[in-house]
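For this depiction, one protein chain was excluded, whereas all remaining protein chains were kept in their positions.
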């Protein structure tokens, strides 16, 4: 069993804001993350899949295929987008790193064939990251 | 003459848009960077100053002072902000990396004392950066 | 279950030396690490906690809180310190990377509330690191 | 139980090519990776071992020993080599990252004493990596 | 005057070998770099151009254009290639990092319009790099 990781980046805007709360409570809980006009990040997404080596190719999955699946289902949709407003698969989702990574999992899972999605890691900055294993 | 560099990061939103143009022309020129709801980056700013070594301290400038000047005049103002709307020193400025770095220069220059501002480098991502030497 | 990682750095001095041994044996076992006047590292500590997403905030833990806990219990105590002499929670501990990371675990564990401490990773340099999962 | 990771780099050439196939099929499956004259990578190999802390030394394994074992059994053999032609332990192996990492595992396993080989991670570039845990 | 840098990577094979010399002399001068079957690197190329800010766009050059020029004239030709045998603009060139960077300059210079090529930096590994300013 081998674990293959592909790393992609995207640049997106977001704002942490719970619409069920007053502005004051949003400001209290999220601080600068609730600023009305939003901010953004250069995100890095690491996608790890696992599977057996195909003895004829020496590969678990062609990395060009994995890259295209990630771009088609995730990064082409979120790159240069506002994560609160522009992304179909984040509709109604508070775009915290935690919620983004879970939503990315749901995008990637049905698109992968012959390998198992094992782990997603999303970096908001060089100091902060979130990992998800699907459960 | 020694050159001292301090690196700081900030997370901000922006949109490239020229208000003198139609939406179509903005879309033509800026592509995804003109998306109406904006996007964002985790920016890295490198500030380089130069000066002589003080023989009593072995230092050109106390790096804690340099850090505080950068934070007070630049990064506290742009971090978790929308660069089109929220930042006093970017009012009326199209917030391209090039224009941001020139505006940062103007913020830092009067705040530095005893050293010479030599170079600013602004990274929008690990692949794209802009440098400015003040002229 | 989400895994949240916060990365902090600190600069510290240390010396590997077992006081129960002769200087010769220390030199034999630890080599340059036993040099009498010590040396030091810019350490990087990655703290990973895990927990459920709070559906109201989209977060497992506020990263500003996690950062403050790490600073208060660990990095403020070890930064710019001599790990053999200056740190209360390392008293009597031979400050190898392995022992430091176990001691950091014991500092962090009682300070975390509502999340589970999952993993610590300590880097002494870009090539050497140690991980600990608490058992 | 502590996990110790040592990172080493090497520069090597390779070509993905299955000798049981026609050139056309190799080109179809491997694309540019099948170019007849080969290409290459600056590889990074991360070796993780695990074990108990020796209470007298504070160490699981002396990192200088671990480094020498990695160099002697793996990186001295693959550095500045052609992985299709020059490396004894890759004879007859299609040198995909997956197959290389499995072959490195078999080189390292018998050379380690007193610690358990836990994980290998091989990076072909900053965006692509493979991990193996021995089963 | 602003300086814009775009970073691209490519994976290539090469061998240092002077055909006017005996094999022995090649081995003496180049060591492992002269191994007959070659080796390779994951190269990073940083291209820096300089120019004035266009006041209507806030940009010196559209980074997407710069990226396409670099790919078309350089990285598409050298990626997954053998630098001794496969690259038209390196025909007859001993592919040291120094000679590669000079040849890349000659490829890029006529393709750039409206900005001045200022600096190329080529990294063979994280520890070794070469810079060229065109003279």
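A few points about this structure:
Going in written order, the chains are labelled A, B, C, D and E, and every chain counts its residues from 1.
Simple rule for what comes next: a contact is a pair of C-beta atoms (placed from the backbone, for glycine too) under 8 Å apart; a residue touches a chain by one contact, two chains touch by 3 or more.
Quick caveat: nothing in here was measured; it's all calculated off a predicted structure.
Note on the chain not shown: across the whole complex it touches B, C, E.
One chain is missing from the display, and on subunit C it is touched by residues 9, 11-14, 32-33, 35, 37-43, 79-82, 84-86, 124-126. Remark: the residues of subunit E touching the chain excluded from display are 16, 18, 20-21, 29-31, 93-96, 98-99, 101-102, 126-133, 135.
Residues 1-8, 48, 53, 56-60, 62-64 are the ones on subunit B that touch the missing chain.
Following the convention adopted for this analysis, only the chains that are shown with their structure count from here on.
By the document's definition of touch, common neighbours of subunit A and subunit E comprise B, D.
Shared contact partners of subunit A and subunit C, listed by label, are D.
With every chain reduced to the mean of its CA atoms, the largest distance from subunit E is reached by C. With each centre defined as the average position of its C-alpha atoms, the distance from subunit D to subunit E rounds to 27 Å. Contacts with at least two other chains are made by residues 126 of subunit B.
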